[in-house]
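As you look at this complex, bear in mind that one protein chain is not there, while each of the others sits in place.
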Amino acid sequence: MPEFLRDVPGRLFLAATLLPLAAFFVLLLAGTVRRRFAPNAKPSALPGYLACAVLALAAGCSIVGLSWFLQDTAAFHDQPKTMAARWGERVEWLSIGGWKADTRTARSIDLGYRIDHLSALMVTMVTVVGTLIFTFALGYMKDERNAKVEDHHAHVHRHGRFGRFYLYLSLFAFAMLNILIADNLFQIFVGWELVGVASFFLIGFYTERKSASTAANKAFIVNRVGDAGFLIALALAWTHVGSFNLDVLFAKAPTLPSEVLWLLGLGILCGCAGKSAQVPLHTWLPDAMEGPTPVSALIHAATMVAAGVYLAGRCFPLFTPDVLLVVAYVGAITMILSALVAVVQTDIKRVLAYSTCSQLGFMMLALGLGAWTAGLLHLLTHAFFKALLFLAAGSVIHGLHHEQDLAKMGGLRKKMPVTAYTMLVGVLAIAGMPLFSGWYSKEMILSHVVGNAAHDGVARPLLLALPFLTAGLTSYYMFRLWFLAFAGEPRDRHAFDHAHESPAVMTLPLLVLAVFSVGVAWGWPVWNVEASILGHQLHEAQPAIVGTRYEAIHHKAHELHLMTTWFALGAAALGFGLALSRHRAGTLLTPGLPVYFARLFEKKFYFDELYDRVLANPTVRLARVSALADKRNEPEAFQIRSLDGALNSIADATVAAGGLVRRLQTGRLREYVLALGLTLAVGLGILFRFTR
Amino acid sequence: MLSTLDQYLPHAVAIVVAAGVAALVVFAFIGAAAFLFIWGERKVSGRIQDRLGPTRVGKFGLLQSLADGIKLVTKEDFVPAGSDKFLFRIAPFVAFCAAFTGFIALPFAQGVVAQPLNVGAFFVLAVLSSEVFGVLLAGYSSANKWSLFGGVREAAQVVSYEIPRSLCVLVPVCIAGTLNLNTIATQQEGFFWNWYVFHDPFTFVAFFVFFIVATASCKRAPFDLAEAESELVAGFLTEYSGMRWSYFFLAEYASMFAMSALASILFLGGWHSGLLPFEPATAFGAILGNLVDVGVFILKGSALVVVMMWMRWSLPRLRIDQVMSTCLEYFVPISCGLLVGVCVWQLYVPSAVAEGTKYVLAFGSLAFAAITLVAAAKTRPTPQHSGAFAKP
Amino acid sequence: MIPLSYILILSAFLFACGVLCIATKRNAIGILMGVELVLNAANINFVAFARYVPGFQMDGQVFAVMVIVLAAAEAAVALAIILNFYNNRNTVDVDEANQLRG
Partner (left out) sequence: MTLDLALFVVLASVIAASAIGVVVAHTIVRSAVFLLFTLIGVAFLYFLIGAEFLGAAQLIVYVGGTLVLLVFGGMLTSGGPFQTLRVRRLEWLFGGFVALAIFAALAQVSLALGQRPTTDAPLPPGAGPLGVAFLTSHLLPFEIVSVHLLVVLVGAAYLARTRKRAALGSEDSASRRNGGTP
C-alpha cells in the first residue's frame, strides 16, 4: 500500500470524490475536441464506458475505504485525534483579514474532508448506486448513440448526446460526493450549487422539449429559494463563529445567542427543504421527471434529494428544539401530502416521485423527532430501493417505447419478468414488509414516533397519526402501481404486444439493487429490527447531543417497539389489502373518493397554481407594467414627462457640464505640462509650508 | 608626480598643476603621434601602391607633416554661407575632445595614467563613442547634402558598431573580473602566452572581431563611409578647411591609437613585452623601467595602427548597407556568442585543458606568423600578379 | 566636500529648465530633450543621496542606473512615436497634435 495512503487512508474517499471530476474534465475536453473536429460523427459509446468505469473505480475506492475505516474505528477507538488525522485533511483555500491595519484576527476558508461513519457509508452508497445507475443508463440511453435522434415530444431531429449525458452525470456524482466528504459548510455549499447546476442540466437534458426546459428552470429556481436560506445560515456562521468548519461550529454552537442559533438552524433547514423537496419547496421534484429516467433515479435515490437530509443530519447539533419541531412538522406535512397525491397519479414516474417526497418527509420527521439514526438509516435503505424502483420503472418505459401512463400498461409481468419481480422487491421494501430493508428503517422511525408520543403524552397527535397513515398509504399506492403495471390484463393491446424485456445491461443493475434492497439493513437475528448492522454502524456517527437529549424517548421507543411493529405491519397490510381488493375489482384507476378530494389530490393540492397566482403572475404583471415605462413606440404622456424626462434631463445636464469642462482639454501638450508644473509648484509650496 | 608637487605647492594647486601637466603630455603625445602617423600612412600607402610616398621634405620625407601643418594653419578658416556657424565651428573640437578624453584613462605603463579609473575600459568606450557627435554636427551644420549624408552615415555606423565593440571588450573583462585597465594589463604580465588573446579560443576570436569593429568605429577604411570620396565628395569634411579640418584628422588618428592601445591592453598584454620573465619597472628602477614599458606599449599600439593603414590600402570600401548588415547580422551575434562562450569556458573547462589551449594558441599563432612571413619573403611578385588589370 | 544642498539646487535648476523646455518647445524632439533634462535632474538627486545618505549607497546607484536605462528606452519609444506622427502629419509640431481637444 502506498505511503500516502497508509498514513492518511481518508484519501481513498478523496480519490473516490475526485475521480468523477476527472472523468468530467476528460469528457469535457473530449467533447470539445469532438465537436471541433468531427461535429457530425456518430456519438461513441466510450464516454459511457469511461464514466461507468471511473465511478466503479470510485466505488471500489470507497468500499476499500469503508472497510479500512471500520477496522480503524476498532483499532483507534480510544484515540480520536489519531482518527481525525487519519481520516481528515484540510488546506487553507482563502485567508481573509489579518493585515497589520486590521485588528480583527485572520480567518480562513478551508477546503477539507472528514470521514466518519455517516459519510463513509453515504459515499459508498452513492458510488455503488451511482455505478449501477450509470450502467443501467448505458442501455437506457442507447438511442442517444445515434447520429440522428428523433424527439417524439418536441418533434425535432437532433444529434445524439450520449457523451454529454455522462459528462453531466459525472459532474453530478462529483458534486454529491463533495457534499458528503466536506468538513465545512462552505465546501458543502459549493457542492450544493454544483448539484443544482448538474440537476439543471440533466432535468433539462431534452432541451428541445418545452416541458423539460421549464422543469429544469423550476428545479433550479425553487432550489435557489432554499439556497437563499442556506446562504443566510452561512453568513451567520461566518459573522458569529468566524469559521465554516463543522467541528468548530458544533463546538461554538452552545455559546451562540439563541436567536442566532435559531435563525442559523432555520436557514439550513430552508436549504435542506429546497434540496430534499419538502413542503413548501417540493413542487420541483415531480416536474423533474422530465429528465431521462436514470437521472430521476440518481436524483431521487442517491444524490440530490439525499443531500438535504444528509445536511440536516450533519448539522443536527446546530438545531435547537424549536427548529427540530419545525423540521418534524415540515416532514410530516410533506409526507402526508405527497402520499395523498401519489394515490391518484397515473404516471408511473410521478407516483415514484411523490413517493420519494413522502419518504423524504419520513426522514425529516425522524430527524425532527431526534431519531437521527433511524432517519439516516432510512435515507440509506431508501436510496437502494428507490433506485431499484426508478430503474425498474425506466426498464418498463424502455420496454414500452417511452410509454409512462399506467393506464396503458397491465399484465407486463409476462413480458418482462425480471423487471416485474425486481420491482416487486422494491415495492415490498418501500411498503415496509418484514425482512426487506425498508422495514428496518421504517420500523425504527415509527417506533420512535410512538416513543415520542408516549413520552409527551400525545401532545402532538398529528405527529403520531400521520406517519402510520402515510405508511398505509405508501403500501397502497406502491402496490397499486405494481398491480396496474404488471398484473391483470393488458389495457393497451398495442403497447403490450410491442413490449419486451430490457437487455442484460439494464436488468443486471436491477438484480443487484434488488439484492441490496432486501439485505442491506440485515443484522442478526434477521427478524430483529434493532439488530441491523447498518443501523449500528450509523449509530456510531450519531452526534452526542442526540443521545443525551433523547435518552428517554429512545427508551420508550425501545419498550414499545414490538407494538409499533404490529401497528406498522397492520397499516402496510391494510394498504396492501385495499390495493389488492381494488385490483380485483378493477377500480384501481378510478379515484373512489369524493370528487373534490380527488381533484385536490390530482391537482397536487394546487401548490403550483398557488405559486403561479401569488408569486409568478404578480411578478410577470409587475414586469409588464415596468416595461411600459420603457417602450418608446407607445406614446404615453406618462413616460415622456416623468421617467424619460428625468433621465433625459440628467443626460442633458451631463452633456452641458461636459461641454463646459471639455474646454479645459485644449489638446495642446505644452499647456498640460504648464498645468502640471504649476500644480507641482503649488503642491510643493503647500507641503513645505505646512509640514515644516 | 603629485606627491612631489605636494611638497612645494598647496594641495589644490598641486592637483591643478598636475592635471595641467598630464593634459599637456597627452596632447603633445597625440600631436606627435598624429604627425608621425600621417607621415607613416603616406609612406605605407606609397609602398603598397608601388611608389615611394613623400621624400622631399626632410630625411625620408619625415617633415612632410610639418609642411602640411604649416600650410593648413595659414589657410583661410572658411565657414560656408547658410550654415549654422556656431555648430560648424565647434564640431571639430567636439570630435577632438572626445578622442583626447579617451587618453585620460589609458595606462601607458604600470600606474602611468592621467586619471586612474576603476571603470577605465567602460570609460574609454564611452568617451570614444561620443566622438561620433562631432562628425554628426559637422555633417549637419555644413548645410551641404554630402556632408549631411556623411554625418548620418557616421552616426548610424558608429552607433551600430558600438554594440559588438562593447561586447568584445566584455570578453577579456569577464576573464579579468574588473574594468580597471591597469589591473587588466597587470594580470597579463610574464610571457606572451599569458596575454588574454591566447587565453582561450573565444578571446582569440574576440580580438580579431574587436579589431575589425574598432576599425569601423574609427570610420577607417574599409568602413570609411562618412567620407567616401567616390560617393560623397569628402563627406562631413567637404566644407572644412584649414585648422578645423586638421582637428578632425587629429581626432581620427588619436582615436585610432586609442583603440589600438585599448586592444593591446585588453588582449595583447598592455605594456608587457611578453618576452621578459620579469617586470622592467622592478628590474631597471622606476623611471627607466617605466620608460621601457611606455615604449613597448606605444610600439604595440603603433603596430596595430599600421595594420589599420595596411587594411585601408588593401581592401575596397564596403557599401553602406553592407557595412550595416556586417555589423548587425554577423558581428553582433558573433560577439554575443563569444561572450557566452568565454563565460562557459571560465566555468566549465578543466584547468589542464585551459592551460594547454593557451600554449597551443600562442605557439600556433607564432608558427603561423613565421610561416606566413617566410612564405611572403620567398614569393616575388611576378608581372602577372602585380597588377589588378593584368588579367581580363 | 560639496554641501548636499548645492547639488540639490543644481538639480532643481536642471529640473526647472527641463520643465521650461517642455513648456516652450513646439518641436516634439525638443520636448524629449526637456524630459531628458528632468530625468537627469532626478538622477543627480539619486546619486547625491547615494553619496551622502548612509545606507542609501546601493539603492541610489541602482535607481540611477534604472533611470538612465529607462530614459534611453523612453527616448527610443518616444522617437518612434514622433516618427510615426511625422509620417502621418508631415510635421513634428506638437501644437498640431491636438486632435483630442475637447
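Here the chain labels run A, B and C in written order, and each chain numbers its own residues starting at 1.
Here, a residue touches a chain if its C-beta (ideal position, glycine included) is under 8 Å from a C-beta of that chain, and two chains touch if they have at least 3 such contacts.
Note that this is a predicted model, so its numbers are computed, not measured.
Undergrad: Of the chains that are displayed, which are in contact with the missing one across the whole complex?
TA: The undisplayed chain, in the complete complex, is in contact with A, B, C.
Undergrad: Determine which one of A:38, A:585 or A:680 touches the chain that has been left out.
TA: With A:38, A:585 or A:680 as choices, the missing chain is touched by A:680.
Undergrad: Identify the residue among B:86, B:208, B:330 or B:359 that touches the chain left out of the display.
TA: B:86
Undergrad: Going by the touch rule given at the top, which residues of subunit C touch the chain that is not shown?
TA: Residues 1-21, 23-30, 32-34, 36-37, 40, 43-44, 47-48, 50-54, 57-66, 68-77, 79-84, 86-87, 90-93 of subunit C touch the chain absent from view.
Undergrad: Tell me where the left-out chain touches subunit A, residue by residue.
TA: Touch with the absent chain occurs at residues 670, 674, 677-678, 680-682, 684-685, 688, 692.
Undergrad: Just the residue numbers, please: which parts of subunit B touch the chain that's not shown?
TA: Residues of subunit B in contact with the hidden chain: 11-12, 15-16, 82, 84, 86-87, 90, 94, 117-119, 122-123, 125-127, 129-130, 132-133, 136-137, 140-141, 143, 148, 152, 155-156, 158-159, 162, 166, 177-179.
Methods note: only the chains that are shown with their structure count from here on.
Undergrad: Are the chains arranged, by touching, as a line, ring, star, complete graph, or other?
TA: Chain contacts: none of line, ring, star or complete; other.
Undergrad: Please tell me the distance, in whole Å, between the geometric centres of subunit A and subunit B computed from their C-alpha atoms.
TA: The computed centroid separation for subunit A versus subunit B comes out at 87 Å.
Undergrad: So how far apart, in whole Å, are subunit B and subunit C when each is placed at the average of its C-alpha atoms?
TA: 34
Undergrad: Considering the complex alone, what residue numbers of subunit C touch subunit A?
TA: My answer: residues 19, 22-26, 31, 94-95, 97-102.
Undergrad: Across the complex, what residues on subunit A touch subunit C?
TA: Going through subunit A, the ones touching subunit C are 661-670, 673-674, 677.
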